[in-house]
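Of the protein chains in this complex, all but one are displayed in their positions.
In order of appearance the chains are A and B, and numbering begins at 1 in each one.
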Amino acid sequence: MNRNALRAFMVKEFHHILRDRQTLTILLMMPLVQVILFGYALRSDVRDIRMAVVDPTPDHATLELQSRFISTNRFRIVTTSQTPNVIEPLFRRGKADIALVFDPDFASHLRGSEPARVLIAVDASDPNSGTTYLNYTRAVISSYQAELSTQNRHVQIVTETRMRFNPTLESVNLFVPGLIALVLVLVSALMTAISLSREKERGTMEVLLVSPLRPQQIIVGKVLPYLALAFANVLTALLAAWAVFHVPFRGGVFLLLAESILYTLVSLALGVLIAARTSSQRAAMLAAMLGTMLPSTLLSGMIFPIASMPSWLRPVTYIVPARWFIVIARGIMLKGVGLTILWRETLVLSLMALLLLAAAMRSFKPRME
Amino acid sequence: MTYWAPGLAGAAGESGATGAANGFAIDAQNLTRRFGSFVAVDHITFDLRAGEVFGFLGANGAGKTTAIKMLVGLLAPSEGTAHVAGFDIRTQREQIRRNIGYMSQRFSLYADLTVRENIRLYGGIYGLTPRQITERTTTMLDTLGLSSSADYLVGMLPLGWKQKLAFSVALLHEPKIVFLDEPTGGVDPITRRQFWELIYAAAARGTTVFVTTHYMDEAEYCDRISIMVDGRIAALGTPTELKEKFGAESVDDVFVRLARGATKGEAA
Partner (left out) sequence: MQSLRYLLRKEFLQIFRDRFMVAQLMLMPIIQLLLLGNAATFEVKTARMYVVDRDHSEMSRGLVDRLQASRRFVVVGSSPSTDVGNQWILERQTDMIVSIPADFERDIVRTRTAKVQLILNAEDGAAAGVTQSYARQIIGAYANELGSELPFMVSTASRASGAAAVSSVSAQPIEVRTRGWYNPDLNYRDYMVPGILVQLVTVVGTLMTAMNIVREKELGTLDQLSVTPLSQSAFMAAKLIPFWIIALIELTLGLLVARFVFHIPMLGSIPLVFAAAAIYLFAALGIGLLISTLVETQQQAMFVTFFIIMIYLLMSGLFTPIRSMPTWAQWMAQLNPVKHFIEIMRAVLLKGATARDVAQPIGILALFGTLVLTLAVRQYGRRVG
């Protein structure tokens, strides 16, 4: 009898989800849109550097150097001025990225024996871009300089770099595993938390708790449809990544899918726990948001490397399930490794799943007062 | 499902209390509402005298709630006209809202506010002064015997008390007409009796009461009743008149006889 009850209950949950076309559409589209955004829009390569030139005494040497910049196609000179006053307002308004300030005696010194001076001022408020601009600028100047110079004491050590598993550092390749982690948290933790607290808010949870269904079955019934939905999401995200962006897929698909289910279970359990501890949908949403979404984005290594975090913060990332899943997903997709290497992460996730599921089951015991 | 938004009433002037001249609290002419091809309310015509307790009966799905929603301005009619407290339901919604109270079958006070806070909120919305609010709160809580629970969250009160409180809050601004949409659903018989005492007290003060119910014993308490079947008014009169007309023992009998012929009825 109980099995039939459970089935009926699950059918109800599926109906809830399927009937709500709006949410369903969004849920299914979200991974697609994200993959496309990550693939097309989110890149950090620098193409168009806007340069302000301060040249108090224009001369063929300074003009020559400027034309070098233009001919790289990477630089665009937005203004040329004789005083450095122009720089500050341009930087403040974000209209220039870098300023090249020639010494008044630049050209004469260049022909003489004193060093000719040039100052590169860069808007370093974004240090990453700033450093990149600076490096490009330096490169142009030193190649100019190298041509002028005929003596050489220079030793060159050519560094040849091989970026293994992602030779071009293509950002889609890096983000897709993280994206899957994010979408799974969203669908499982957030959805479950909201849907359960909705039943609580409306009083239907009490009806369910007095029904012949055991609390565990209620949770299973609540959770399984979202598991299915989450699975569909993983598949769409992977397909999009593979078909549109040719993200490599070196390892076992089944292993990845199995690991995804494991990770989804962890997230679902978290969602149930959140719902058990909150009294309204909006409180549940906030808790799920702050407790699962943000850590999964920012403390998981998805965007910012864990190695970059201060040493006190790194242990905190250990309790973020996404951190482990991302290692697994990247390992399988980019490196093509299997369980022999990923067993530790898998073990951590399994333990988390067991612990959290047990806690979730307990949290929904009908209260006897 | 259409939802209203507060204050949708246009800028119709305060002048138009034309219908009030005929002395009716409500008069409806051929009021109709369609949802697509489904006719929920089908050309109903009736009127209510001021101070009357009017029972609006019908099976689930007969169109009662739709009719009420049109009268209180939650739904626009597809056809027909009606005046409530002398104001046109199409053009003078704002004035209507100032003059009516409404209590729906869905519990409508805020569960996460205390009794006192709920009263203050609705008092404030209806433009009562802080002094009026304080005075009426005290009177109301005394009458209901809720004084000691004034600072309890409404969500913690038993259902019967909640309903009595909701009714009293609907009367807080002393409306001309109060609409009660199945106010006693799920309430025990003793509380129901107390509830009806509150209704009579309000009517005695001159408030017109428009109440829907499917407890037929309650229908007997009304001055007049109408019975809706399939969106039409199948019978209208005092309980005694209707019993005579249909040769029935009770309003219940009348109702069952009429409702048996229904085609939509419980299906909805």
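Just so it is clear, a contact is a pair of C-beta atoms (placed from the backbone, for glycine too) under 8 Å apart; a residue touches a chain by one contact, two chains touch by 3 or more.
Computed from a predicted model, the values in this text were never measured in an experiment.
Note on the undisplayed chain: of the listed residues A:Ala116, A:Met205 or A:Ala322, the one touching it is A:Ala116.
Seen across the whole complex, the unshown chain contacts chain A at 20, 22-23, 26-27, 29-30, 33-34, 37-38, 40-48, 89, 91-94, 110, 113-131, 134, 138, 141-142, 144-145, 148-167, 169-171, 173-174, 186, 190-191, 194-195, 198, 201-202, 277-283, 285-287, 289-290, 294-295, 298-299, 301, 303-305, 307-310, 313, 316, 327, 330-331, 334-335, 337, 341.
Panel shows chain B; residues 1-8, 72-76, 94, 97-98, 100, 102-104, 106-113, 117, 120-127, 153, 179 of it touch the chain omitted from the view.
The rule is simple: only the chains that are shown with their structure count from here on.
Rounded to a whole number, the gap between the C-alpha centres of chain A and chain B is 55 angstrom.
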